[in-house]
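With one protein chain held back, the other chains of the complex are shown just where they sit.
In order of appearance the chains are A, B and C, and numbering begins at 1 in each one.
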Amino acid sequence: MIEWSGLHSALDPFGPQAARVHGLWRFLWIVSLAVYVLVIAALAWAALRRRTPAEADPTPRPAAEVAGPALRTTIVGATVATVLILFVFLVVDLATGRPLTAAPRGGRGALEIEVTGHQWWWQVEYPSSRPDLRVVTANEIHVPTGRPVVVTLTSTDVIHSFWPPSLVGKRDMIPGEKTSVWFQADTPGVYRGQCAEFCGYQHAKMAFQIVAEPAEQFERWMARQRDSARTPADSLALRGQEVFLATSCVMCHTVRGTPAGSRIGPDLTHLASRRTIAAGSLPNTRGALAGWIVDPQSIKPGTRMPSNQIEPDDLQALLAYLESLK
Amino acid sequence: MTTQAVRPGSTATAPDEAEVRAALDASWGRPVGLLGWISTVDHKDVARRYLVTAFVFFILGGLDAALMRIQLARPENRFLTPDQYNQLFTVHGTTMMFLFAVPVMTAMGLYFVPLMIGARNVSFPRLNNYGYWVYLIGGVLLYVSLFVNSAPDTGWFSYVPLAGPGYTPGKRADIYAQTVTFTEISALITAVEIIVTVFKHRAPGMTLNRIPLFVWAMLVTSFMILFAMPWVATASLFLAADRLIATHFFNPAEGGDPMLWQHLFWFFGHPEVYIIFIPALGMISSILATFTRREVFGYPVMVLSLVATGFLGFGLWVHHMFATGIPQLGQSYFTAASAMIAIPSGVQIFCWIATLWVGRPRWTVPMLYATAFVVLFLIGGLSGVMVASVPFDLQVHDTYFVVAHLHYVLLGGAVFPLFGAFYYWFPKITGRMLDERLGRWQFGLFFAGVNLTFFPMHYLGLHGMPRRVYTYLLESGWGDLNLLATAGAVTIAASVLLFILNVVRALRAGPLAGNDPWGGETLEWLAESPPRPYNFAFQPVVQGRAALWSRTPDAPVVVGLRTDMREVLVTTVMDAAPDNRHRHPDPDRMPFVAALATGVLFISLVFTPWGLPVGALLLAVPMILWGWPNEEDNEKQRRQERETVT
Amino acid sequence: MSGIQPSLQRSTIDVAGLPTTVFGPRDIMWWGTLGFLVIEGTTLFICVAAYFFLWRNEATWPPEHTLRPSLFWPTVHVLFLAASNLLARQLSKAAHALDEHRTRRWLLVLAAVAAVSLALRWQDFLALNARWDTNAYGSIVWLTVGLHATLIAAELGELCLMYALLASERREERHLADASDVAFYWYGLTLFWVPLYVMIYLGPRLLR
Partner (left out) sequence: MRGATRALAAAVVLAAATALSACERETRRFSEQPPAAAPVSAVVMSDLQPGPSTPDLPMRSAYEENAWAVGEGKRLYGAFNCSGCHANGGGGIGPPLMDEAWIYGDAPENIFATIVEGRPNGMPSFRGRLGNQQVWQLVAYVRSLSGKVAKDVAPGRSDHMYVSPQEQETRDTTPVRSSTPPGAVTP
C-alpha cells in the first residue's frame, strides 16, 4: 500500500513511455514463459522417458551414434527457432525503443525542467529567461498532465539516477555531463521516483515525487512558487524566522525574501507546500519536521543535515515559521 | 629430429611398475614439515588450497548476505547502519566475484586439467604456488578490513566519483583496489598455467579434437581471463593513483571522466560473468557424459559454442551502462550482441538434452545438480535477454529484478554445476565418497532456497525496489516479499551446513572410492584417488575422444622419462606428438616469500607511493633466488632425509 | 575400469631419445614468456584506449595551458630501443648455437642497453612537460610511460640474473633456451614502445 509516498511501479504505467515498456514487458514475459515451458518439458521428457533395453545399454558410446537423424534435425530446428525468436525480440525492442528515445511530439510545447542530484536530495529548477520567472524547489516536481516534460539531468557530486518507474525508465545523472529524459503523465496523481544508482549512505532514502495536475492547477502552483516567502504575520512564526536566521539553518538553506540564501541544502521558500520532507522519506507533518530538525542523523544516518540542539520554545517557533512557508 | 627420437617400443620394454613408482615417489615427493608444505609445486596441492580457501570465502560472503537479508527482512529495520550495510554488500559482491567464483572455477581447472590431459603437472608449478599465496593475501586483506570497520563501501563495481578521493575519504576504496590487484595477479597466473599446460603437456595422441569438453571450457576461460582481467587491474591502478598521488583519470574538472571507469570496469565485468560460467558448462558436460554413459552429443558444436561465447562475451559490456545515455546506434548494437550470446548457450542446452535423451541416466547427486542447472539457468538466461532490451533495461536496471537475474545466472549457472562437480570429483580429490542421501537433501534445500530467495526479487524489482538500499519505507509494500527472500536465505544456509556436514563425515569415514567409482570417461579416473604427486606412473597414450572408454587393454604407455629426477614430456600444440623432455622444477620456498613481498608491496601502496620502490626491492630478493637453480641442493637434502629415515 | 596394470608385456612409446634443450615454440618457457607479453601488451593497450578516450573530452590536445611533449630525447630513446633489437637477435643466435661464451657476452651487452634505456627513460618523463597531477592528460601519459619503465627495469634484472647464472657452475645447456627467451621478451618490450612513443610524443602533433 502506498499512501503518502506515491505510485512507484513499472507495472503501473501512467504515461506513454512507461506504458510502452509495460507492453514490451508483457511480450517478453509471455514469450519467455513459452520458451521456458517448452525447454523444461523437453528436458523432463528426455530425462524420464521409458527406454527400450537397447537404448538403455550401459556400454559407453558416443551420443551421436545412438541418436537417429531425427534428433539432429530437432536440435537444428530448436536452434533456428532460437534465432528467430531473438530476431523477433530485436524487432520488437527496436520498435519500442525508437519512439522512446525520439524527442517528444509537439517538441516546442514541452515543459523544461532541470534536476540536479545531490547527496541525497534533488534540486528542481524550472528555467526561464527571466530571472523572476524561474522556480527553484526540491524533491517535488510538479508537472501538467498531458504535456511532455523534458528533464535535463546533472549532478554536483557523485552519480545518481533519475527514475520515476510509473512514468519513465531511469537515466543517470553524471557530474560534468548533462543527460536528459522526457516523460508525460496522462493522469493526475502523485508518482514516486527514487535514485537508482548507488550514491552513498542515504541512497536508500533519496526519493522524489512527481505531482501531475491539470494545467490550470499547475500554473497556479508555478505562480505561487515564483513568489518570495511572505514575512509571517503571527508573532510565534516571526520569532521562528529569527531562530531560522540566527542558527545553523541559514548556513545551508535558502528562503527567498529573507537574508537566507545558501544553496547547499534544499530551497525552503515554499517548504510547507510540499508533501514530504527529507527527500521523500517522511510526510511533511509537524511531528516529522520536528524530529528531522532535531535528530536527522537517526532518521537518515550520514545525511548532510547536522543534528541541531534547539531549545524547545525556539523549536516550536521554528516549526511555526516553517509551516508558514506555503 | 622429433619423430625419430620417439621409439614405438616393442612390447617387452616396459619397466616394472612398482620400481617406477618407488622412484617417482622419491623424486616427486614433497619435503616434510611446514616449510615443505608452503613450498609445494604439486598442482593438486595448490588447487586443493584454492578450493578450500574459495569455499571459506563462499561461506564468508554468504554470511555477509545473510546479515543483509536480516536487515532487509522488515521495512525501516535498524539491525544494520547504512555504513555497515554498504560495507557488507560491497564485500559480499567483491568476495563472491573475485575471491570465490573465479578462483574456485580456475582451481577446478588447476586440479583436473593436468589429470584429464594425462600430464604430470602444470607448466610453471612454482608460479602456480605463488599465485595461490597472492590470492590468499588479497582475500585476507579484504576481510581484515571488514573486521576493523574499514572495508570498501562503494560496491564491487566501485563507481567513481563515489569511490574517488573526494567522496570516500580514508583507505576503504584503496583496499578494494589492492584486493582486486591481488586477485587479478593470481587469476592471470592461473590462466597462463592452464593455457600452456593444455598446449604443451597433453598426453601423446590427445589431438585437438580429442580434448575433453571440460578442458576446452577451461582453455576458453583462461583466454578470457588473459584479455579481460588486465582491464580491471588497470582500472584499479587508475583508481589507486587518483586516490594516492592525485592523478585526474576520473576528475571531470581536469579532463578526466567518470565514464572511463565504467567502460574499463565493464569491459572486464561482463567477460567476468562468462569466466565464471564457462567452466561450469565444462563441468556439466563431464557429469552428463559419465552418468548417461554417452559421449556428449555434438562435440564440434559444443566446442564452437564455447569459443563463440568467449568471443561474444567481450562485445556486451555496454549493456551495463544503458542508463548513462549511450547513443541509439550503439544501444542497438549492444542489444543485438547481448541477444546473440543466447544462441551458443541455447545450442549447448539442446545438445545436453539430446545426450540425456539417448543416454541411460543414473540420478546421482551430480546429475541432479547438472539438471537443475538447466531449470535455473534458463530463468536467468531469459531474464538476461529481457534486460538486453534497452527500454526494458531502463526500467529494471539497478533494481531487484537484476539482483534476481544475476543470482539465477551465477547460482543456477555456476554454483549448481559447481556443487555437482564437488560431488562428482570429491572421490578423486579425497579418495572417499560423499553420502548420496545427505546430498539429495542438500540439493533439495539448496534448490528450494535459491528459488525462494531470488524468485520474488523479480517482482520486487518490477515494483520499483532499487538495488543497494539498506532499507525501504513501510509504505513501499515491499516488506512481505523481502521477508520471504530472507526465509529463502535461511534455507540456503541450512543447505550449505548440510554440505559441510557431508564433507566432514566423508573425510572421517566415507566409503573408499577406488580409482574410478563412477565409470568415468576422462583420464583423471585412471589415476589413483587421491592421485600421487606425479599423477600417473606411466603417462597414458590417448586413442580416442573418450579417453578411458576408448582405451584398449593393450594401450601403449609412455616410457623413457627420467624417474630419478622430475622430468615431464612436452608435446606439440596441435597433434600432441612427443617433442621434448623438460626438467621440471623442484619444490621451492621462494614463491611463498615472493608472495609475502608482493603483499608488502601492494598493501603499503594503500598508504604511500614509496611502497612501490621499497616493495619492488623486497620482491627482487626472492625472485632472484627463485630464478637460481636449486635442484642440486634439493637432491642433497632429499638424500639426507632418506638416510635419516633409514 | 580400474587402473592400468602395466606389465613387461605392454606396448610402449619410448621418449628417452627426445632432446631436453629446445628453442622457440617447442619450449614451454617461450609460451610462458608469450603469455606475459600478452598480459603486458593488453595492459598497455588499455592505456592507449584510455588516452584516446580522455582525448575526446578536450578541445585541444594536450589541454590548454599544457605544453606539448618535447621530442629530442624520446626520439633518441625510441631509435636506440629499435636498434637494440639487432643486439637481441645476436643474443638469440648465440643461444641457438649453444655457444655459452657468446651468449654471456650478448647478455651483458643487452643488460647495458637496458640500463642506458632506463636512464633515457628519465628523459622521457622530463620530455612529457606535464606532471601526473596537473590534469588527466598528464596522468595518462605519466602512467603509460611509467608502466613501460617497470617492464624495462624487470628485464634489466632478468638479464643480470641470466648472465650470473650462465657464468656460474650451476649452468646447464637448457639455460641457453631461457637466454633466448630473454631476447624474445626484449623484442616484445621494444615493439610495445614504438606505438606508445608515436602516440605520446607525436600524437599531439600529428592529430590536432
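Worth pointing out:
What we mean here is this: a contact is a pair of C-beta atoms (placed from the backbone, for glycine too) under 8 Å apart; a residue touches a chain by one contact, two chains touch by 3 or more.
As the structure is a computational prediction, the values presented were derived from the model and not from experiment.
Seen in the complete assembly, the chain not on display touches A, B, C. From the options B:M218, B:L316 or B:I603, the residue with contact to the unseen chain in the full assembly is B:I603. Note on the undisplayed chain: of the listed residues B:L219, B:C351, B:V402 or B:V593, the one touching it is B:V593. Across B:A22, B:V52, B:L208 or B:A253, the residue that sits in touch with the chain not pictured is B:A253. Against the chain not shown here, chain B presents residues 33-35, 38, 83, 140, 144-145, 147-150, 161, 164-166, 169-172, 242-244, 246, 248, 250-254, 589, 592-593, 596, 599-600, 603, 607-608. In the full complex, chain A contacts the hidden chain through residues 175, 201, 246-248, 250-252, 264, 295, 297-298, 301-303, 306-309. Panel shows chain C; residues 133-135 of it touch the chain omitted from the view.
As a convention for this text, only the chains that are shown with their structure count from here on.
Here the CA centre of chain A is 51 Å from the CA centre of chain C. Centres computed as Cα averages put chain A at a distance of 38 Å from chain B.
Put simply, the C-alpha centre of chain B and that of chain C have 29 angstrom between them.
In chain B, the positions touching at least two other chains are 252, 257, 519. Listed for chain A are no residues, as none touches two or more other chains.
Those residues of chain A lying in contact with chain B across their complex are 1-5, 8-11, 18, 20-21, 24-25, 28, 32, 35-36, 39-40, 42-43, 45-47, 49, 51, 55-64, 66-67, 71, 74-75, 78-79, 82-83, 86, 89-90, 93-94, 96-98, 100-101, 119, 157-159, 161, 163, 165, 168-172, 174-177, 179-180, 192, 194-205, 281, 301-302. Those residues of chain B that touch chain C in the complex are listed here as 1-2, 4-14, 16-17, 123-124, 127, 188, 191-192, 195-196, 199-201, 204, 226-227, 230-231, 233-234, 237-238, 241-242, 245-249, 251-252, 254-257, 260, 263-264, 514-516, 519, 525-528, 537-538, 540-541, 548, 554-561, 569-570, 572-573, 578-583, 616, 620, 623-624, 627-629, 632.
Within the complex formed with chain A, the residues of chain B that make contact are 81-83, 86, 154-155, 159, 161-162, 166-167, 252-253, 257-259, 292-298, 323-325, 328, 331-332, 335-336, 339-340, 342-343, 346-347, 349-351, 353-361, 371, 374-375, 378-379, 382-383, 385-386, 388-399, 462-464, 466-473, 475-477, 519, 521, 545-546, 549.
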